[in-house]
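Omission of a single protein chain aside, the complex is shown with its protein chains in their original locations.
Lettered A, B and C in written order, each chain numbered from 1.
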Amino acid sequence: MEKWDGNEGTSAFHMPEWMKQEFNKRPTKIGRRSLSRSISQSSTDSYSSAASYTDSSDDETSPRDKQQKNSKGSSDFCVKNIKQAEFGRREIEIAEQEMPALMALRKRAQGEKPLAGAKIVGCTHITAQTAVLMETLGALGAQCRWAACNIYSTLNEVAAALAESGFPVFAWKGESEDDFWWCIDRCVNVEGWQPNMILDDGGDLTHWIYKKYPNMFKKIKGIVEESVTGVHRLYQLSKAGKLCVPAMNVNDSVTKQKFDNLYCCRESILDGLKRTTDMMFGGKQVVVCGYGEVGKGCCAALKAMGSIVYVTEIDPICALQACMDGFRLVKLNEVIRQVDIVITCTGNKNVVTREHLDRMKNSCIVCNMGHSNTEIDVASLRTPELTWERVRSQVDHVIWPDGKRIVLLAEGRLLNLSCSTVPTFVLSITATTQALALIELYNAPEGRYKQDVYLLPKKMDEYVASLHLPTFDAHLTELTDEQAKYLGLNKNGPFKPNYYRY
Amino acid sequence: MEKWDGNEGTSAFHMPEWMKQEFNKRPTKIGRRSLSRSISQSSTDSYSSAASYTDSSDDETSPRDKQQKNSKGSSDFCVKNIKQAEFGRREIEIAEQEMPALMALRKRAQGEKPLAGAKIVGCTHITAQTAVLMETLGALGAQCRWAACNIYSTLNEVAAALAESGFPVFAWKGESEDDFWWCIDRCVNVEGWQPNMILDDGGDLTHWIYKKYPNMFKKIKGIVEESVTGVHRLYQLSKAGKLCVPAMNVNDSVTKQKFDNLYCCRESILDGLKRTTDMMFGGKQVVVCGYGEVGKGCCAALKAMGSIVYVTEIDPICALQACMDGFRLVKLNEVIRQVDIVITCTGNKNVVTREHLDRMKNSCIVCNMGHSNTEIDVASLRTPELTWERVRSQVDHVIWPDGKRIVLLAEGRLLNLSCSTVPTFVLSITATTQALALIELYNAPEGRYKQDVYLLPKKMDEYVASLHLPTFDAHLTELTDEQAKYLGLNKNGPFKPNYYRY
Amino acid sequence: MEKWDGNEGTSAFHMPEWMKQEFNKRPTKIGRRSLSRSISQSSTDSYSSAASYTDSSDDETSPRDKQQKNSKGSSDFCVKNIKQAEFGRREIEIAEQEMPALMALRKRAQGEKPLAGAKIVGCTHITAQTAVLMETLGALGAQCRWAACNIYSTLNEVAAALAESGFPVFAWKGESEDDFWWCIDRCVNVEGWQPNMILDDGGDLTHWIYKKYPNMFKKIKGIVEESVTGVHRLYQLSKAGKLCVPAMNVNDSVTKQKFDNLYCCRESILDGLKRTTDMMFGGKQVVVCGYGEVGKGCCAALKAMGSIVYVTEIDPICALQACMDGFRLVKLNEVIRQVDIVITCTGNKNVVTREHLDRMKNSCIVCNMGHSNTEIDVASLRTPELTWERVRSQVDHVIWPDGKRIVLLAEGRLLNLSCSTVPTFVLSITATTQALALIELYNAPEGRYKQDVYLLPKKMDEYVASLHLPTFDAHLTELTDEQAKYLGLNKNGPFKPNYYRY
Partner (left out) sequence: MEKWDGNEGTSAFHMPEWMKQEFNKRPTKIGRRSLSRSISQSSTDSYSSAASYTDSSDDETSPRDKQQKNSKGSSDFCVKNIKQAEFGRREIEIAEQEMPALMALRKRAQGEKPLAGAKIVGCTHITAQTAVLMETLGALGAQCRWAACNIYSTLNEVAAALAESGFPVFAWKGESEDDFWWCIDRCVNVEGWQPNMILDDGGDLTHWIYKKYPNMFKKIKGIVEESVTGVHRLYQLSKAGKLCVPAMNVNDSVTKQKFDNLYCCRESILDGLKRTTDMMFGGKQVVVCGYGEVGKGCCAALKAMGSIVYVTEIDPICALQACMDGFRLVKLNEVIRQVDIVITCTGNKNVVTREHLDRMKNSCIVCNMGHSNTEIDVASLRTPELTWERVRSQVDHVIWPDGKRIVLLAEGRLLNLSCSTVPTFVLSITATTQALALIELYNAPEGRYKQDVYLLPKKMDEYVASLHLPTFDAHLTELTDEQAKYLGLNKNGPFKPNYYRY
C-alpha cells in the first residue's frame, strides 16, 4: 500500500516543505511515527497503572490473526486482547471523572439525540479520553467505527473495553504500517454501513477515503479535523478546488488553541525540564526562540520561577509583545554564549544550528517545545568528533572534543510530549470541541456550510468554554435584556466579533 | 445647525442604543462633550508646562472674530492666538523625541514622497502628538487641513505652532458647538482645494461631508477612522450600502488595540487609583467587571501589587481565561459586600447598579475603566437621601444616611482618561498606524479596496510594530531563505494568518 | 541657640559621616530641612482639601507673639491659629477611619488604662495620623505634651484641633530654627509637670533633655524612637555608656520595616515615576542599585509592569537573592549606557557619580528611593557646561552640551517622599508600634529593661500585626492546646525565635 506522500506527484495539491518532512518521518516497517500528544499519556510511564496490564500481555500473535468475540458475541473489531476490557473500563471511568464537560453534554443533549442517524468514522489516538468521547457520541445517537491515527499510541485495554461495549474498534499498540491502513480500511469498507461524518486527526482517514472510496463523499456531511497537519491538508484541498464536503478546522478554535498552547505549555515547560534534568530555575539565563502562544507560556512560567529570559522573534508584533511583557528581544547569536537553557517554540526549522551549538557554554540545556523535530538541527550533531552519552531516558549529553557537554532533551523532539504529560483537562477541551463540531456539521441546515474549511462557530467555541467553567466553580454573569439590547447582542452569545483576539 | 443625531430619523443607518447615548452627551451650547483620551493630556495638570501658557491667554475675543496672520502672511487658519506658536513648537519638539517611529517614517519614506498629491482633511484631537503626525504627513508629500474632534481638547499653543508653519488649522480650546461645525466646514469648504483623503476620529468630519458635500466623495480615495464610535458608524453605513469609498478601521489593528487597552490600562489603573485616592493596593479585595483586554490589564497589575482580584464575565471564553490566569470568577452580587474596590471594564451599561452600591461596604472605591460613562449607574446616586461631597478633584464621597461613604472616581467617567495620562508611546503607535493607513489607501492599486470597511493590512500592522522596536533596543531575527521557504512565508511578512490572535 | 551638631566636639558620642551630613542639612535661618515622610502628606498637593485652609491663613504674625486660648480657656499651647480647629478635627476623623488598629487599641485597653500616670513628651511630625495616636495615648490614661520634629511638616489645622481639645501642642508650619528648639523647650520645661516617657522621631527631643535637663532622666522610664537617625544616636550613646534609661528602637520592628520599605516602596516607585514623568514602564530597561527591602520592592513592582530590571549589590547574600528572584546582577558600569531608568536604594553615598551620568543615554531618568540625598552625586551636575531646566514640579532636565538630557527627579532627594504619598495604613502601623512600645516600657517590671537599646518585643510586634488584620478581613488560626504543647509555644505567641527573618 502506498503512502500518501508517495503519491505526491499525482496529488491534487501542493505540499509545503514542512509537510513533506512530516511524511518522511512516517512509519516504515521498522520505522517510528513522530511522537504525538497522546503518546506520552500512554507511554510506559513507571507511574501508570495501565501500563502494567499492557506489558503483561506478551502475546506475540498479531491481532489480525486472532479470533476474538466480545461478551455479546460480536467480532466486529480488532484489538490486542478483548480480555483486558475490564482494566480498560476502569481507566475510562477515571477519565470520565475528569471530563465533566462531555458528561454534561451527554446529559443535556441526550433527550434530543442530536446525533441520531449519524454514522461517524473516526481516526484518532485511542486513549481513555477518546473512549469517553466515543461513548458520548454514542449516547447522543451516533454509530461509530474507529481506527488509531498513530501506530504506537493505542492503549490496548481501552480499545478492548470499547470493543467489549460494542464499538467496532480496529487498533492496537505497535501496528505495522500495513496494519495501520488495514485498520482504517476496516472502519470504512463495511457491508451495509456507510459513514456520513468523519472525525480525523492528521488527515490519514480523509486521505484514504479520497483515494479509495471517493464516492463515499456523496453521503458525507462533513469532516472534523483537529491537527495542524490535517488542517493544512484540508486548506490545500480547498485551494485546489478538490474539497467536496464542508470541513471544520477545530484546531484553531479559541479555547483549544489557548489550552493546547498557552496554558498547557506554561506548565509543561517546567515539568519537562524538571523531570529530565532536576535543574533549578532560579537565576538561570534562558533564551526562548519564538513568542507565539507556546513561547508566551514558556516565558511566563520561567520568569515566574526566577529565570532571566531572553526572546527571539521574526514577527515584529510578537516581538513588541515580548518587550512589553518584560523580555529582552535579541538575536540568538547575541546571547548564545551566556545562556543556560535554549528553548525553541517557533514551528520553524534549523532555528538552533550547529554553529549555535558550538558556541554554547558547558552544560547548556537544549530543548524543543515547538513543532515536530525540525527546530534544532540535531542531525548536525551526529558527527564523529562529538560523543553522545545517554544519561537518562530522554536525556543525552553531547560531548565536544574539549569536554564541553550540551544537554539535549528528547533528541530535539517535543519536550512537552516526550518528557511531560498532557493534563486530562486539556484533552477534555479538545474532545468537547470535536463533539460540538460534529453536532454542528451534522445538524447544520442546507447551505450554511459549503465545500470549504470553517472555524468552529464562535457560539460553539463559547459553549465548549462554558461546559468547562463548573470545574472551577466559576459563575458566569448573564446579560439583562436591557444590556443585551444596549450592546446589540443575543443574551446567549456569540459575544464577540469574529476578529476578536482574546 | 443640526447635529447628526438630530437627523436620525432620516439617517441612512440604524443607530444602536449606546451610540444614541453617546450623542446625547454631545455638546449643547452650555453642555460638555464627553471626556476623550487626549483631554487628560491637555488638562490643567499642575505639572504641565504647557497649561500655563494657555491660562495666561485670558483673551475673551472669539478666534472667529480675530484677524490673525502668521509670519509668512497667511491667514488661512483660525486659532486662539498665533503668538503662542513658539511655545507650541517646543511642545512639538519634545513630542518628536518620543515618537521615533514617525520620525523614522519621515526619513525612510521621504525620498519617494508616498503621499505626493494627497490632500488630507483631518479631524482629531489637536495635541503635540497630532502635530508630529501632521508634519510627517506633510513631509511625505501631503497637503493637510485640520479641525478638532473635541471642543475641549485642543492645545492652543500647538494649534498656533501648526498655523505658523503653514498648516490651515481651525481649532481652539473651548469651542461652542456652532464653532465646532464651523471649523470642520472651513476645512473642507475651500475654494480650489478638494480633499482626496479623510482622517477622522469619531466620524463627525465624515458625517459632515456626507450631509453637506456628498459629491466630494467622488474624489476621495478613502477614509481612515480610529475611534470605536466612528468605526461603528462606518460599519453601519457599509451594512446599509451607503459607504461610497473604502474605509480603514485602524482602531482594531493588533498593535493599536494591545497598546490602547492591555498595555496602557495595566499601568493606568494603578496610576489613576493612586493619584485620586493614595490608597495601598496590597491586601485589598478588588472586583474587576469584564475580562477583555482592559480587564486583563487591570487584573494583572492589581494581582502583581498584592491585591486579591475577583472577575465577572458574560463571555465563557474570557471567563475561562480568567480562571486559568488565577482569578475567581464570580457574579458581582457574591462579592459586592466584601470588596474594597469595584472596577468596570465591560463596555456595557448599568454593570454597577444602585442595588450594588447600596450593598457595598464603607469606603469602597468605585471606578470605570471601560467605555463612556454608562457602566456605573451614577444617575441612581443623585437622590435626596444621599449626600455628595467633593473631596478632591475627580473624587466624590457619596454618603448614605447611615454614614457609609462610597468613593466615586471621575463621576463614573473613564478613570484612565480623567485621572491618569496616556503615555506618548501609546499615542505614537496610534499616529503611526494612521499614517500608514493613509499611505496604504492612497497608494492602493485600483480594485484592492472596495466600498467597504477594512482592517489595516497585517503587513502594515507589523510595520507599525517594527518601527517601534528600536525604542526598546530590540533586535528582530530575519528568516533565512531556507526557513522562509519551509514556512511558505515571505521574508518580510506578513507572518501570520488573518485569524491569528496574538 | 546652638545646633546639636555645633556641639559635636564636646558631644559624648562619635558621629559617623552620614549623620554629620544629615546635620549639615538642618535648618538655618533661611535653610531648608530635609524632606521627611510626612511632608509629602502635608505638602501643598493640589488635591488636598486640607492644604487650602492653610493657604488661606496668610497671617504673618509669629505664633509665639500671639495670645490664643482654646474654648475651655486654656492657653497652654502655641499653634498657628486656634480657629482652624474645626477643619483639623475633620481631618482627624477621616484619619481615624483608616487607623482601625489604634481605635481598637483604645477600645481594648481603655478599661485598664495602661498608661494611667504616664506623662509623655513627644516630638514627631504633627499630622492627622499623629493626632489619632496622641488622642489614643490620652484615652489610655497618658498626659501628653508635643512638639514638631520638622519645621515644615506640621499641619496647622491639626495642631489647632489638638490644642482645642486640650493637648499642649507647640508647633506650626514654617518654624525657624529658633522656634524649633523653643517649642521643644516649652514641652519639657514646665512648672509642676515632668515627663516620665519620651516619644521621639529623630532624636532632637532626647538630645535637648540630655543637654539641658539631664536630671529629668531620673524620672523617665524610657525612650521610644522611630527614626533611623535617632536610633543610630541611641546606639552611639549606649556604646559610649551614656544612655541612662531604656530605649526602644521601634524602627527595626518587623512589621514597621516591612511596611515602610518593602510594601510601601513596591507601590510608591510606580506612583512616583508616573506622577513625575507619565512614562510607560513596559519594555523599559531599569537598573536598581541595592537589593535590600526597598530595592526588592522596586524590582518586584517594575518587573510586574514589564520592565527589564538589572540589580547592583555589594552584599553577596542580597546579590544571590536578586539572582534567585530573576534579576541580572551587574555592576552599574556594565548597563549604564543602555538603561532608561536608574533607581538608587542603597543608603550609601555617590552610588551614581558624574561619570555615570555622563555615560547615560538621552532621556534617562534618575531617581533616589534610598536614603537622604546622598546617593546621586547631584552636586557634580552643578557645573557651568550643564544646563538645568525645570520642566515640572520635582522634575529637572539636565542638559549636556551635545543636547543629551537627563531627567532628574526631586533633585536626587527621596522620590517616594517628594513625589508620592505614604498611605495612611503604613502610618497606622508606625503609630500603633509607637503606642505599644510606650505601653511596654511604661509597664515593664523593674529590671526587664536596662540602660540599653531594645527592639520591640516580638509579642508586641505580633500584636501590632494582629490589630491590622481585620482591615483585610483576615482570619487568624489559633493553636490547639495539643499543638501549642507540641511546638513548645504559648498559644498567644510569641511564635518565632528572635533570629527569625520573616
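In this text, contacts are C-beta pairs under 8 Å (C-beta built on N, C-alpha and C of every residue); 3 or more make two chains touch, one makes a residue touch a chain.
Only a predicted model underlies this, so the values are computations on that prediction, with no experimental measurement involved.
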Which residue of B:87, B:327 or B:425 touches the chain not shown here: B:327
Contact with the hidden chain (one of C:189, C:257 or C:338): C:257
For subunit A, residues in touch with the removed chain: 46-49, 97, 263-264, 266-267, 270-271, 274-276, 278-285, 300-301, 304-306, 338, 362-363, 391-393, 395, 420-421, 423-426, 471-474
For subunit B, residues in touch with the removed chain: 282-283, 303, 305-308, 323-328
Residues from subunit C at the interface with the omitted partner, ascending: 16-18, 252, 254-255, 257-258, 263, 312-324, 328-332, 334, 347-351, 374, 455, 461-463, 465-466, 468-469, 472, 474-480, 482-483, 485-488, 493, 495-496, 499, 501-502
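Heads up, the rule we're going with is that only the chains that are shown with their structure count from here on.
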Whole-Å gap separating subunit A and subunit C, where each centre is the average of the chain's CA atoms: 59
Euclidean distance of C-alpha centroids - subunit A vs subunit B, Å: 42
Touching two or more other chains - residue numbers and ranges from subunit A: 323-324, 328
